[in-house]
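The complex is shown incomplete by one protein chain, all other protein chains being positioned as in the whole.
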Amino acid sequence: MQRLRPILRHLDLVAVMPYVYLIALALALYLKFPALLTGPGRLNTRATAVFPLALIAFSQTLAIATRGIDLSVGGLVSATTALIATHSGAKGFSLVLLVVALLALGLLAGSITGLIVAFTRLQPFIITLAMWSIWDGIAFVVLPVEGGTAPPGLLRLLLGNVAGIPKSVYGVVFLYVAWLWLRHTRFVIDVKAIGSDEARARLVGVPVAWRKIQVYVLSAVFAVLAGIYVSAVTDSGAPNAGDQFILNSVACVVIGGASIYGGTGSVASSIIGAFVLLLIPDLVFAFNLSSFWSVFFEGFLLLVAVTISSVVITFRQSGAG
Amino acid sequence: MGETEQLTEAEQSTSARSPDLALVNIHKSFGGVRALVGATVECYRGEVHGCIGENGAGKSTLIKILSGALHADAGEITLGGRLLHVRSPHDARKAGIRTVFQELSLIPHLSVAQNLFYGAEPDVRLGRISVRSLRAAARKVLAEYGFPGISPDLVVSRLQLADRQILEIIKALISKPEVLVLDEATSALLPKQVEWLFKTVREFASEGGIAFFISHRLAEVEALCDRVTVLRNGEDVGHGLMTEMPEDRLVELMLGRRIERLYPHSEPAGRVRDEVVVALEHFGAPPRLHDVSMEVRRGQIVGIGGLAGQGQSELLLALYGARRSYGQMTLNGRQVHLRSPSQALASGIALVPEDRASEGLCLSLSVRENLALGNLHTISRGPLISPRREQRLVRSSVNSLHIRLRSPRQEASSLSGGNQQKVLLGRVLASDPSLLLLYDATRGVDIGTKTDIYQLMHDQCEQGVAILFYSTDASELANMADEVLVLHDGTIRARLSGAELTEEQIVAAAVGGGKQATRA
Partner (left out) sequence: MTPDGNTTTRGTTLEIGDLLRRNAPIFLSYLVVLMLFVAGVAKSTGFGSTDNIRFLAEQATFIGVIGLGQTLCILTGGVDLSVPWTFTGAAILTSILANQHASKLPQVLLLVLGLAILIGLINGIGVAYAGVPPIIMTLGMSGCVEGLMLVYTGGGISSYPPAALGNWVLDTTVGLPNLLWVWVFVFVVGIGILNFTTLGRSLYAIGTNRAAARLAGINVRRMLLVPYVISAVGGAAGGVLLMGYTGQAYLTMGDPYLFASAAAVAVGGASILGGNGHYIGTVAGAFVLTLLNALLILFNLGTGYLDIAYGAVLVSAAYIATQRFSAR
């Protein structure tokens, strides 16, 4: 154990961990049922499933990097699908209006959350838990039962291929590339500084409150975007459409190697984490288990990943002064 | 009032010119404790000004006021003749004051380059920082200051403490400040790095800056500074050019004349028994305690001295089972290896921790609840707490320690610092320990409470309790302890007792001079 310590201390978890999980799970799938991994059409299905999760994992990475968390994304996704489903007749200009209105709603939601996080001593989890409840409630009020359809215009816009490649693939690639550019901006550096040591960040001049607000606004807007996409993919709305995204987005970030205590994180790694997580339904199918086992294993993988992460972090810290 | 040094002719001519940086008549109190009582420091451009004093003299409070982390209750600060209103660290930075604190300000998860240039990155377009130019700028700066070896992309938390301290200093310098304040900046540096620091600070001063160097390492202040101010008990008791202040005069000013009545009189011969309560053989605790062999007898008071960070904290915490340790520990004749504080308590060892606010008391709980905390098994029958026994515990603690309070139900946070410390002591003593560990027990406590605590220590020893206490106050060590072990670099550098046990010897051993340990 003693010899492991220097190796562990210098290991860049964010760079390495997601690939460890990816290789482990992809290998297992490949050995058991290769067609599910590399078969035709798999890329499309996979990217379509990954894209909304990647969107939410993007902003969740930033929230967790500030030592916070956003539990309200689930509620926002649900509310968005509910609102779209009840406006399935929208087309042309009214469709644009609908989307703009939804984004404005996201902006509002994120601003409220962000302001409360920035200016009170309340922890983000309690604030976003409350917001989750509020948005969930709104989703129920708007659409008590699953149903409705998505506006055809939306389906045309978001689904299908461009130059033979699924639009969702473009989406994921875009997020990945966007991160490569963003990670060197003052914004992201500030976000990590806040999670690393908020008191010192303030001392050094980081605009802590403003950054926190930006993070939660981004989170809400991305949740709305994800909700719009989910609407199109499922061609319906549901008052609990967003629930799975909460646990899953946090799992992406943890599998991506980020510390749950903040200061680190990479959206690129979280996106890999999304791919890892979404291998689970395939694995479940490959092993001939009921599809409901996916839910269990997603939770289980989160627990395993976060335990490994916590243990490694404690291990590293116990050696230092 | 303390004595002020008479001005020599040379000094008179310099100080005919008004000081470039002056902190005049600064007062600051925390609750009942007066940290600064009219301290005045006058610095000049082109000079390195040293500020020395023992722990508790007020040095770090003064620095915090200068850098905007605290507000003075009274007094004023002038820079270049202008009155400064420093209400926040931001104001201080704007005024051109850069402080290198003991408590570093580097952000652990960011890289060397990011930390060095935060807020002033060389190439920023659309909010995006050019990594390449940042790296190049960092490399240039590091080479310029003589540290080409540190990689700019390395995450700061992976650096050694000494390198972090150097980085902090470079960071302060690259912003070309008017005033550079260094608070115990050499505490983690190796001798070669200390030389580098001196050279760099002298260059800074010669280019017209004002350097303010706080330390309690006398040798360093003598080597680096042109002018010196001595603080004691919150006021300046002497100042002058370094060339006109010999070492023994400085030491005398630092220590001053103590009120001998502060310390109770007690004959060690009468109370120290032969029986050894705890004995350590090649005992160590990572990261800073390496090899310590010592023993404490019943009724004996052993003091631990030395500069901060030499392993004292590890020693006390490891003895209490709160830190991992290696080596041999014998308690009342039996070899033990304590793995937790509850084990230690059960074996008769009790600890008064360093920071009563963060490690000692639960401030939002009541006094009664705090007193009961470490003694739950004695005031309970099975899982239930017996209110009568608790009442008895509270009453006896409050009475025997003369704790001034309105009611045991009041919150611990509403008591004065001294009374809070007494509550902590009361809780610890109620467990009837055979070995009492005290970590800087009189820090931040008023004189009256200090006297009470000293008396308490003697009373406990009369009853056969062994006491091991760490103090940053050399006078306290000299007057209270039967034997003092001065730690340096995780080992015992000097064992002082009898006639050799004086404040001067303790301070000397701590900073590197004086009598060395002759016994193994």
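Just so it is clear, A and B label the chains in written order, and each chain counts residues from 1 on its own.
In the analysis below, a residue touches a chain if its C-beta (ideal position, glycine included) is under 8 Å from a C-beta of that chain, and two chains touch if they have at least 3 such contacts.
Just so it is clear, the model here is predicted, and its values are computed rather than measured.
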Full-complex touch with the removed chain, picking from A:I69, A:A150 or A:A238, is A:I69
Would you indicate which residue among B:T200, B:S215 or B:N419 is in contact with the undisplayed chain? B:N419
Given that one chain is not shown, which residue among B:A322, B:I467 or B:I492 touches it? B:A322
Touch as defined at the start, partner being the missing chain; which of A:L13, A:L29, A:L105 or A:I138 qualifies? A:I138
For subunit A, residues in touch with the removed chain: 69, 116, 120-123, 125-127, 129-142, 144, 239, 246-247, 250-251, 254, 260-261, 289-290, 292-300, 302-303, 306-307, 310-311, 313-314
Note that subunit B touches the chain not displayed via residues 31-34, 320, 322, 340-342, 344-345, 351, 353, 358-366, 369, 372-374, 376-377, 380, 383-385, 404-407, 409-411, 413-416, 418-419, 427, 431, 446-449
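As a working rule, only the chains that are shown with their structure count from here on.
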The answer for subunit B against subunit A in the complex is residues 89-90, 93, 105-110, 114, 118-119, 121, 124, 127-131, 158, 161, 286-288
Give every residue of subunit A touching subunit B within the complex, in rising order. 9-10, 181-182, 184-187, 189, 192-193, 195-197, 200-201, 203-206, 263-264, 319-321
